[in-house]
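All protein chains but one are shown in place.
Which chain is which? They are A and B, in the order written, and residues in each are numbered from 1.
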Amino acid sequence: MLPSGRYVGQRVPRWEDRRFVQGRGRYLDDLNFPDQVEVAFVRSPHAHARLLRVDVEAARKDPEAVGAYTWEDLQGLLRPYWTMPRGPIRQARVTPLASGKVRWVGEPVAVVAARDRYVAEDLCELVTVEYEPLPAVVDAWDAMQPDRPRLYEEWPDNVVSHQTFQAGDPEAQLANCAVVIRKRFRSNRVTAVPLEGRGILARWDPLEETLTVWMGHQDVHLVRAVLSEVLGLPLGRIRVISPDVGGAFGIKLPIYPEEMVVCALARILKRPVKWVQDRKESLLGDTHAREAVVDVEAGFDAEGRIRAMRVHIVSDAGAYAVAGRGPVIEGSMLARELPGPYDLRHYAYTLDVVMTNKAPVAVYRGVAIPVSTFVMERVMDLAADALNLDPAEIRRRNLVRTFPYTTVTGHVYDAGQYVEGLDKALELVDYRRWREEQARLRERGRYLGIGICCLVDATARGGGFYGRLGLKAATQEGCILRIDPTGGVTAALGTTTQGQGLGTALAQLIADTLGVPLERVTVVMGDTATTPYGGGAWASRGAVAGGAVALLAARRLREKVQHIAAHLLEAAPEDIELADGRAFVRGAPTRSLSLEEIAHTAYFVAADLPRGMEPGLEVMVHWEPEIPATFAYAAQVMVVEVHPETGAIEILKYLVVEDCGPLINPGLVDGQLRGGILQGLGQALYEDLVYDAQGQLLTSTLMDYILPGIQEAPEIEIHHMSTPSLRTVGGLRGMAESGTAGVLAVVANAVADALKPFGAEVTALPLSPARVVELIQDRREWTAGTFHMEGG
Amino acid sequence: MKPAPFRYVRPQTREEALEVLARYGEDAKVLAGGQSLVPLMNLRLARPKVLVDINPIPELGILERRDGELILGALVRHRQVERDPRVREACPVLSRAAAYIGYPAIRNRGTVGGSLAHADPAAELGCVLLATGAVVVLESTRGRREVRIEDLFVGPYTTCIRPDELLVEVRIPAWREDARWGFAEFTRHEGGFALGLAACVVQLDGQGKVVSARLAVGGVGPVPVRLAEAEERLRGAGLSEEAIAQAAACALSLEGYDDVHAPAWYRRRLGRWLVFRSLQQAAGGGN
Partner (left out) sequence: MAIALRVNGKPYRLEVEPRRLLADVLRRDLGFTGVHLGCEHGVCGACTVLLDGELVRSCLMFAVQVDGCEILTVEGLNASGGLHPIQRAFIEEFGFQCGFCTPGMILAAYRLLQDHPHPSEEEIRRALAGNLCRCTGYADILRSVQRAAALLAEAEGSRAP
């Protein structure tokens, strides 16, 4: 149970983060040393080519240059790497600066250091590189075929991972189904685009032989581990600090080649070395995500219950496997989470993760679940169509109702109210009325559509999700909690925050458990030197894992404080209450001690402590989730009007019922949901990373890669249900990605529903205006009389 | 993304500016609002050796009516075009269209001259001025010449302005009090580049029949164009829905272009719809 008190459950604003509204945030590019150098990279203009010669002499000799380097210059200081040593993934090695060949447009080939970025870019133009272009493979289906150009020539083909799975007997089941839906679905390639780009500042101390690295990053401990390996430096000689981070969403989880190179340069130059990415580099080379083709065969009985499903997934991996994360996770998750919140016992998948000559792929908010939900929810609607069932009804018949439920792929839905959540959403949105409105408008030649989606989102991974594969990314979490001699409370955790306000949420938990005012709690994160070994921010684990250790530590410390107070006040520990920074005997409030007094005893007069008790008021707790993932659930409903003349999609209503268990801070939670939803809308309607046949990225600026602005943001009505998890501390569930997870599905379903009169097939994203018009294939006679002019 | 080095020149008068352009020709680029040029410079797609900042030249910012004509100096900001009551009076369709240009911060700096010289096929100004008619005045040390707006744009991002010439002002003909007008555009997202635009200015006689019509479409093809055939069809007809629809259908034979945002066929269809909408506005008796 979460503590009850002044703070938990309340919309507590982030007063301790007021620096952000004052323009006093400290992001990576705000940090500068007077003797620093800045670097810029020479990048491959070819998607696939042999690297014949890199000549940095002219750059190196320039009086403005501090240095210019190729892989040859750095290979003594850096090791080639691959994302992970084990698991269902082919192995290869790539170098942080290209050697031998280049495999994607934007791959770093050489690096130049100068006093500032302006000069560094000038010097890059003096570097000459000789390439022998090779044919590129840009489409994953194509790249997977035999005899296509291979990115890794030691491999027989471009498949980096091939996985199969079968539960039950889907083939037999499918043969007996009343309806079989066979469809191919495509999800487009997108990237997170946090407003603050990536960057790194590295400083080598030659006397101490230590490396300090500042990087806006989601997992500082992982960074340290990877750098240790790649630089050949003992872990203990590296310190990684993440200052304020301007958004991350998964693309600040890998460790990229530029960052490795900067660390090597720091050692060579013995001056601080800084690199700050620009937006073009970001679109070119931040890890991309979500590009997949999913072939589905789903069988339903006459009552609309799904009996079996077989899928073949081709997941586009890009050109290499980034350190810290890799290209296989997305495909694996897509395959394993596809059944979603539905009861399905016969399921089989074949997964091919394929390398292509495009930017590397890793993880982006939601990681595959937005796509798996899109596929599953389209299938549900198609089956409903085929069986003449209402789309809401078909879902009711398939949603998991009995808990705990273990899916065929081994996930545990420990508790939930999935049907209730759907019904609540439909009631709140007034589903019946929208159906009536839809019918009415159809008669007048207007196209209203209602999209429904039910989803589960895997959060707070446990069970050594990455550790088993040899990747040093922790699923456990740690907290050191201390009450200091002034009665102040400090918590240090291995989680991190990039805008989620996690520090506030954790402080709320701690403040209510220890009975102190919120302002007295300081939460420290993002520094490997001062925080316990933990897992950082990913899979929405901050509240679950961070919350768990904060709560467990706070409870333990509370108990200790109660015992000391009881001892000093000559009462029973169970009669001691903590409030307002004091410990007092219940019923006799004058018999009390301040935390400061208790701390003073604990630290400085330990002889007065209960016999056998350790001095001090500091505890450390580590915790690992018991189950492989904790699931949030959501039902989302969207109503749109599609304008056939322009292909514009107008969102008339968007409602979400979210069940992520108890809420520490509804303000933070709703903010995460809305932000996540906007990113989903971005992919559904606006964003698309488009490569041409030669592997050139055509959408490499924000003029072409369109991000939704405030005018594109619909009003999103959010309602909460709370089904606490039975397997986490406090019953918490993660939720930061579940907004994103449903959007592709509801948009696609709403548009398909709107365009039913045209028999439009919605199986691919994004739903740009041109694609919508194409779907309609409007062959109506366009004369004024038959063309209705309303709206548009 | 930092710009390449350049020599920065800040002439204080028109004459000085023209001298600089005469001296440097192709090596120079004029800096007005910078909202189109500076992104290109930051990306190093534009690398002028000499940047001629004309912002300090006061006479280039004139905004006045002269014998009914509306004169806009090259440095008149989009914001002024959007908000100045004299523009609203003298050319209401222009005033309306300017509100669609980018965002407030862009409109604060972006200029009339800059927009026309940049010649983005989807720019509001080029399309609207085709519908109103306009004359662009170019100056150089060799003299002064006037170019009709129809002749200004020769291709995407390409005008007939010579390297040593400066666009100093635009003259828009006097607005007829009884003129009807319309403007429509469609963007994927607010403030972004339009996938299509249409503007029209129509004169009707006492019986509501079209005396003259100017229909302009932007964002569909490589340059904004007038729909001459449609204008012809409308002459003598009333602005019924059928007539408007038929006129709009002429947009389907426009040359369109393909890019990542939309294919040519979509742009043509969109052009048809937008022409229809703009004519509808005109028929509706203004805005």
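A few notes on this one:
By our rule, contacts are C-beta pairs under 8 Å (C-beta built on N, C-alpha and C of every residue); 3 or more make two chains touch, one makes a residue touch a chain.
Remember, predicted model here, so these are calculated numbers, not experimental data.
Screening A:Leu441, A:Leu702, A:Leu726 or A:Ala764 for touch with the missing chain picks out A:Leu702. Taking the complete complex into account, residues 1-8, 10, 31, 34-35, 38-39, 42-43, 51, 53, 55, 79, 102-106, 108-109, 190-191 of subunit B touch the chain not shown. Interface residues of subunit A with the unshown chain, by the touch rule above, are 11, 13-15, 17-27, 29-30, 32, 116, 118, 192-197, 244-247, 249, 278-279, 498-501, 667-668, 670-679, 701-703, 707, 709-711, 713, 715-716, 739.
Convention: only the chains that are shown with their structure count from here on.
Once the centre of each chain is set as its mean CA position, subunit A and subunit B turn out to be 43 Å apart.
On the side of subunit A, the complex with subunit B involves touching residues 117-118, 121-122, 278-280, 645-648, 685-686, 688, 690, 698-699, 701, 703-704, 706, 708-709, 711-712, 768-770, 773-774, 782-785, 787, 789, 792. Taken in their complex, subunit B has these residues touching subunit A: 1-5, 39, 43-44, 186, 188-193, 195, 240-242, 244-245, 249, 260-263, 266, 269-270, 272-273, 277, 280.
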